[in-house]
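A single protein chain has been omitted from the complex, and every remaining protein chain is retained in its original position.
Lettered A and B in written order, each chain numbered from 1.
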Amino acid sequence: MPTLNYAAPSTVDEAVKLLAGASGLAKVLSGGTDLLVQMRSGRLKPELIVDTKKIPGIIGIRQENGGFVVGAATPGAVVEADAGMTAAWPGVVEGLDLIGSTQIQGRCSLAGNLCNASPAADSVPALFAAGAIAVVVGSNGRREVPVEQIPASPGRTTLAKDEFILEFRFPPRPARSSDAYLRFIPRTEMDIAVVGCGINVTLDEKGVCTAARVALGAVAPTVLLVQDAADALIGHTLDEETLKKLDAAARAACKPINDKRGTIEYRTKVAGVLARRVAAIAFDRAMGKTQGKTH
Amino acid sequence: MSKHHVTTTINGEPTEYLCETQQTMLDTLRDVLGLTGSKEGCASGDCGACSIIVDGRLVCSCLMLGVEAEGKAITTIEGIAEGDKLHPVQQKFLEHAALQCGFCTPGFIVATKALLDENPNPTETEARYWLAGNLCRCTGYDKIIRAVMDAAAEMRGETVR
Partner (left out) sequence: MNYIVSDLKVVGTRPVRPDGVDKVTGRAVFAADTRGAGMLWGKILRSPHAHARIVSIDTSKAAALPGVKAVVTGADFPDIPSEEAFVGEGPMNFRDLSRNVMARGKVLYEGHALAAVAASTQAICDQALDLIDVQYEVLPFVIEVEAAMAPDAPVLHDDLFTSGVEPKATKASNIAKVVTFKKGDIEAGFKDAEVIVEGRYTTEPVHQAYIEPHACLATYAPDGQITIHASSQGHFMIRAYTAKLLGIDMANIRVNPAEIGGGFGGKTLIYLEPVAVALSKKTGRPVKIQMTREEVFRGSGPTSGATVEVKIGAKKDGTIVAAQQVLKFQAGAFPGSPINPGCMCGFAMYDLPNVDVVGYDVVSNRPKVAAYRAPGAPITSFAVESLMDDLARKLEMDPLVLRQKNAAKNGTKTHYGPTHVNIGFEQVLAAVESHPHWKTPVKPGQGRGLATGFWFNIGGESTAQVHVNEDGSITAATGSPDIGGSRASIGMMVAEVLGVPAERVRTVVADTASIGFTHVTGGSRVTFATGMAATQAAEKVVDELKKRAAMIWEIPVEAVDWHEGMAFPAGSNAGAFEPLDLAALALKAARTGGPINAEVALNAQGAGAGFGAHICDVSVDRETGQVTIERYTAVQDVGKAIHPSYVEGQIQGGAAQGIGWALNEEYIYNSKGQLENPGFLDYRCPVASDLPLIEAVLVEVPNPRHPFGARGVGEVPIVPPMAAVANAIRDAIGIRMPSLPMSPPKVRKALDLANGDD
């Protein structure tokens, strides 16, 4: 019977060495909320589990050069409890907060959600919209990668076998900037997103959008950054015309599939609906009309 | 690979055990330690029947490896009451008939304790969202929510129902 090995290294070097040296499939364990399910169902049969949580800095939140740095394995519940992150990046926090249940929040992490590479991952559209940078470590050292370059296809990442994410860097916030994330699910909780949408904006004093990033989840093989949707916002206030264009741009970007969670037609329609709703929340937040998370 | 030797604290008791890598904390509690109060309803984190508290955080024990318990402090349903004195949450579940078959009950009680430890004065909506990861198929949640709200009030020292 092939045995499953486990290691909990306390340094990056040690972890990288273990991953590089594994003869079969080696998996990084942070929160385990996807990994353990996949192992139990038999979909994934790793030979080695490398638990990275003992590596210094991989759990925790700090401020550096005016931006936030979030350890890759920091549990969702820890991020949600961080007043600074909630104020600066409410959309990222609400994306994380929507992953599974309270119990899942106690374990799930941004890195796990990103590296599971599901197009429906709840924290990923907001992470893309935020323009977060993943700090990746591996045998060849350390590199900084825009988060949108991490997922390759459903279940696959661009990370090498001996690489893992150490932390996420969020850029400093200009004035009147905020973000929001909403996802549509049939129930109120516990489902996988049928569609998810994260929008990050910066506005001028009159409420005109000067910068925007729009990301859609569950409408393509990976989470999408939709430049056309961002362009629909930039240079405009959030009037009817802008909302209409945003809705159309979001729908046009969708390349979804029919599955047990939604049809192509339905996902496409809802992508437009969510984009409008999320933009409204992000704009309000940027103008200081609302604070913090919606739910 | 041989089994892992784990030193941890469970319900306040220093505990040592041996487990295999693939054994989840739930498997470990139930099959290694004989603590069968935590239940397996799904083994995928979708039902909450295996809820435990690890270093103050509510988690599904089916989504944690037994080996990860090294050095942690764990509370299971067996550790909620103090001796024969029930926790107010347990008492209120009984008074409100907030259980029928009782299978999901340990998970609900652990999750509710975690809620009230963090938020002693939740709204009904907050309680419902906090407990959304605990499935109950018998009660329709009505009496569970009433028990949770009443337990919260009692723990705050209020007597109003």
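Keep this in mind: a contact is a pair of C-beta atoms (placed from the backbone, for glycine too) under 8 Å apart; a residue touches a chain by one contact, two chains touch by 3 or more.
On a predicted model such as this, the values are computed, not experimentally measured, just so you know.
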**OP:** Identify the visible chains that the left-out chain touches across the whole complex.
**Re:** A, B
Original post:
Considering the whole complex, which of B:T8, B:T28, B:S61 or B:Q90 touches the chain not shown?
Top reply: B:Q90
**OP:** Identify the residue among B:T8, B:S38 or B:S61 that touches the chain left out of the display.
**Re:** B:S38
**OP:** Write the list of chain B residues that the hidden chain touches.
**Re:** 20, 22, 30, 34-44, 46-47, 49, 76-78, 80-81, 86, 90, 93-97, 99-106, 109, 124-125, 127-129, 131-146
**OP:** Since one chain isn't shown, list which residues of chain A touch it in the complete complex.
**Re:** 1, 41-42, 184, 186-192, 194, 259-263, 265-266, 269-270, 273
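Note that only the chains that are shown with their structure count from here on.
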Original post:
Across the complex, what residues on chain A touch chain B?
Top reply: 3-6, 8, 29, 31-33, 36-37, 39-41, 49, 51, 53, 75, 77, 100-104, 106-107, 188-190, 295
Original post:
For the complex, which residues does chain B have touching chain A?
Top reply: 1, 4, 20-22, 24, 43-46, 48, 51, 54, 57-60, 62-65, 67-68, 70, 111, 114-115, 129-134
